[in-house]
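Structure first, commentary second.
Apart from one protein chain that is not included, each protein chain of the complex appears where it belongs.
Chain nomenclature is as follows: A and B, assigned in order of appearance, with residue numbering initiated at 1 for each chain independently.
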Amino acid sequence: MGYKQRVAAEIQASGRRPEDRLALWEAILRSFESTGAEGVQDDLAKRMGHIRRRFDALLVKLEDML
Amino acid sequence: MFQLTRLTVKGFRGFTDQREFTFDEPVVMLVGENHRGKSSTLNAVEWCLFGDDCVGKKSGIRERLDWEVANRRAADGGVVVEAEFSGPDGTYSVRRDLSGNRRRAGGSLTVVLPDGTSIQGEAADGRLAALFRTSFRDFITTVYQHQETVRAILTNEARERNDAIDRLLGLSEYRGLLRGIRSAEVEKAQRSMEGAFEKLRIRAEQSIRTFDNLIREEKAKAIDQGLRPEEISEQEALRLAREIGEAIRSLAQDLELPDLQVPWPQRYEETEKFREWAKNETDGLWRRAPDVARQEALAKEQQQLGELKGRYKATKEREAQARLELEAFVRQNGHATALAERLQEQERRVAELDGRTREIDKRVGLMRDAIDYLRTVTPGAANRCPVCGSQVADLLTHLQTEWEQALSTEIEDLSKQRENHVFQVDGIKSLRSQLEKLAKDARDAGAELAGWLGRVGGALGREIGKDDDPENLMGARLGQIDQELQRVGQAIERKRQAISGSGGIYDQLAKLRTIDQFIRYEQKRRFVERIWESPEVAQLNDLRDEAARLAEDVQVIRSALSTVSREEAQDKIQAAGESLSEYFGRMADHPAIPGLTMEVTEDTRSGLNSYAFRSTDGTDPTPILSQGDFNCLALSIFLGLARAAGDAQPFAFLMLDDPAQSLGPATKRRLVAVLEDVAAWRKVIIATPDDELRELLMANVTKSKAVYDFIDWTEHGGPKVVRT
Partner (left out) sequence: MKTATFYQLRKLREEYGPGIFGKITQKLLAMAFYNAGFHHLVERGVQGVDIDVANSAGEKYALEVKTTDGEAVPISKENIDALAARTSDGYIPMIAALRMQMFEDWILADVPLSQLRPGATTLSRLRGYRVGRLEELICPAFEEVVHEHSAAVLSGGERYLIKTLDGKRSGSAGHSGAVPKFR
C-alpha cells in the first residue's frame, strides 16, 4: 500500500467525519503534487481564509450593532 | 529485474551535444573533476524514468527547487534522454523528450517494448509505472544515492540530518506534507478567530454590565422619587403622562390663558415627545401668565420710580444748595446793583487820582527840566528861574529840595492811593463774577429740578402742582406697588407650587423621565441580549465550529502523516537493520562503536521523524561521530535498504554519487571492500571526483569495470567524455 493509502487508512480510523477528512487529505495531496509544500500551505491558508473572511464580515456587522 | 544497459543524453542539464554511455560491466565508474557532468549523467537516468517527479517542489529535494532540465545552449533547445534496460523479455527503451516550452519539466515519454511496440504519452506513463513498479521515492531509497543526501547528513544540525535521513528512506514527501501543513498555521488562525470572538463577547458583556448598573441607579432614583418598583413600567408612564397633561391644562386655566391643546400620548413611545412638550409648554404658560406679567411690570415700575425718586431728591438738594450759596453771598457782599455802585465809585476815585497824578507829572516835568537846565548853566545864572526869570537864591537847591521832599512824597502818596483803589476795583469785579456764577448755578439747578418734576409727573401720570410734594407722591406710589407685589407674589407662589412644588408638574415630569430612562436602559440591555441571540451570532458560532473542524481535521491528517511516516521509517529501519550495522561496522571501523542501531521517534512539536542512533552498548554515538563516520552511516543506510529490498526491487543496479565524501584513505579502502561485496548482487555505477577511490576500485574490485573519464566540460560542447 502506498503512503497515500496508508495515511488515508489512518484518517479513516480516526472515527469522525471520515469522508470530509479524506476529501481534505486528497486536496492536500493534489496541492502537494502540483506545487509542493508551499501549495499545501496555500491551500489550507485559503480554506481558513475563506472562513475568516466571512467571520470578519459578521464581526464588523455585530460590532456596529453593539 | 531490469538492468540499465545504455544511456543517451542530449541537451540535459550540463549536456549540450549527444553523449552515449554503455553500462556493460558490473562496475561502471564516472570519474573526473567537479562540474563536468558526472552527476548530470546519473540524474539523466532518474529524469528519464520519473520526469517531473524528480524536479522542483515535487521532488521533495530542496536543492532541486530551481533545477533547470534543459541546457540553455543546446541546439534547437531540445532535451532527449534515452535509457535502455534489459529485462526478462528483452530490451526496453525509455525515451523522454523536452522541447519548445521549457516549463513542462516532465517532457513527453516514449516506451518501446522488446517486441518493438512503441507507446507514447499517458499510456507510456502507465506502462512505465506498471513495468518498473517503482516510485521516485523508492528509487532514491534503494537505487540512487544522491550526493545532496550525503551532504545533508554530514551536518551537526539535528533537524537537517533528520531531514536527510527521511530523504534517504524515501520519506521526503511526508516531510514536505507535514511542513506545508505546519506552515499553514491553521490552529493559529483558529486561535486568532477565537480571540476576535472573545473581544466581541467581552464588549457585549461590558455593555450588559453597564446597563445593569444604569438600571440599578435609575431604579434607586425612582424609589427616591416615591415610585414603587411595580410602577416603573410603560403603563405607569402613560398614566403619569395623562396626569401631567391634566395638570398643565388646569394650570393654563388658573393662569387665565386660552384653552390648551394637549398632545395626549397614545403609546409609550410617544411619552418622550410628550415630556418635551410638557416642559416647554409649562415654561411658556408661566412666562405668558397675567400675574407673572403683572409682577414683572410692577417690579419694573418699582425700580424706575425708585431711581426717579432718588434722582429727584438729589437734584432738589443741589438746587437748594445753590440758592443758599447765592443768598449767603448777597448777604455778605450785596447784590449786583450795590456792587455796581461800589465799583463805579472806586473807578471814579481812580480816575480822580489819575488826574491829580497827571497834574503833578506836569510840575514834575517842569521841575526836572528846570533842574537839568540849572545844572548846565553858569553858577551865576543858576539862581534865575528859567520860567519867570526871577532871581531866587539857591534856586537849584531849592528846586532839588522841593523835588526830593514835597513832590516825590506827594507822588508816592498818590500812587499808593491809586494802587489801593485799583485793588478795590479788582476785588469788586471778582465779586461781581462770583455773583454771576452763583446766580447761573442757581438758575440751572432750578431748571433741572423743573425737568425732573416733569418726569415725576409723567411717572405718576398726573400734573405736579406747586402744592404737591413730589417725593411723598412717589413714596406713596411705591408703597402701593409694594402691596400689590405682595398680593401678586402670593398668587404666583400658589401657582408655582402647582408647577415646581412637591407633586407638581416638574416633579411628575422628573418621575416620568426616570421611568423613561429606566425603560430605555432595559430596552438597550435587551437589545444587546437579542444581538447575542441573533442569526448573525449563530452564523459566527457556526464559522467558529467550521474553523475548529478544519483545524481538527488538519491535526488528524498531520497526526496520520506523522504516524505513517514513523511506521514506514521503522519498517525500513527494521528491514535494513542488521545490514546497516554490518556495513557501518565494516566501513567506519570505529573503535568505540562496534555496531549501530537506528531508531525513530516523533518530534512532538513538528510531528516529523526524529532519528537517533545507538551503539550496541546502548549509548548515543553521534557526539563522537566524525564527518566521515556520518558518510559511512549514510552509505550503510542506503546499502542496507537496497539489500533489504532484494529482488522486490525491480532494478538490478545501484547508483552512488560521490560516495567518498569526507572519507580518509583507510575508510575508502573499507568502502571499496564493501562495494566489492555489493557488486556481487547489484551492478554498481559510481560517480566520483576522487582519484584515490578510483585507484582503489580499479585495484581491489574483482569485477570487471568500465571507466568514463569526464576530462573536460565546456559551455558549448558540454562534457568531454572518454571511455577507458
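Simple rule for what comes next: a contact is a pair of C-beta atoms (placed from the backbone, for glycine too) under 8 Å apart; a residue touches a chain by one contact, two chains touch by 3 or more.
The shown structure was predicted, so the numbers you read here are calculated from the model rather than taken from an experiment.
J.: Of the residues B:429, B:544 or B:720, I need the one that contacts the missing chain.
T.: Residue touching the absent chain, from the options given: B:544.
J.: One chain is left out of this view; which of B:556, B:598 or B:721 touches it in the full complex?
T.: If we include the chain that is not displayed, B:556 is the one touching it.
J.: Per the definition of touch given earlier, which of B:72, B:133 or B:191 contacts the omitted chain?
T.: From the options B:72, B:133 or B:191, the contact with the absent chain belongs to B:191.
J.: Considering the whole complex, which of B:20, B:122, B:157 or B:205 touches the chain not shown?
T.: Checking the options B:20, B:122, B:157 or B:205, the one contacting the hidden chain is B:205.
J.: Name, in rising order, the residues on chain B that touch the hidden chain in the full complex.
T.: 190-191, 194, 201, 204-205, 208, 529, 532, 544-545, 548-549, 551-553, 556
J.: If the hidden chain were put back, which residues of chain A would touch it?
T.: Residues in contact with the chain left out: 13-16.
Note that only the chains that are shown with their structure count from here on.
J.: Measure off the straight-line distance from the CA centroid of chain A to the CA centroid of chain B, and report it in whole Å.
T.: Whole-Å distance between the two chain centres: 35.
J.: Which chain B residues qualify as touching chain A in the complex?
T.: 56-58, 60, 135, 137, 173-174, 176-177, 179-181, 183-186, 189-190, 192-193, 196-197, 200, 203-204, 207, 528, 531, 534, 536-537, 539-540, 543-544, 546-547, 549-550, 553-554, 556-557, 559-561, 563-565, 567-568
J.: Which residues of chain A touch chain B in the complex?
T.: 2-3, 6-7, 10-11, 14, 17, 20-21, 24-25, 28-29, 31-45, 47-49, 51-52, 54-56, 58-59, 61-63, 65-66
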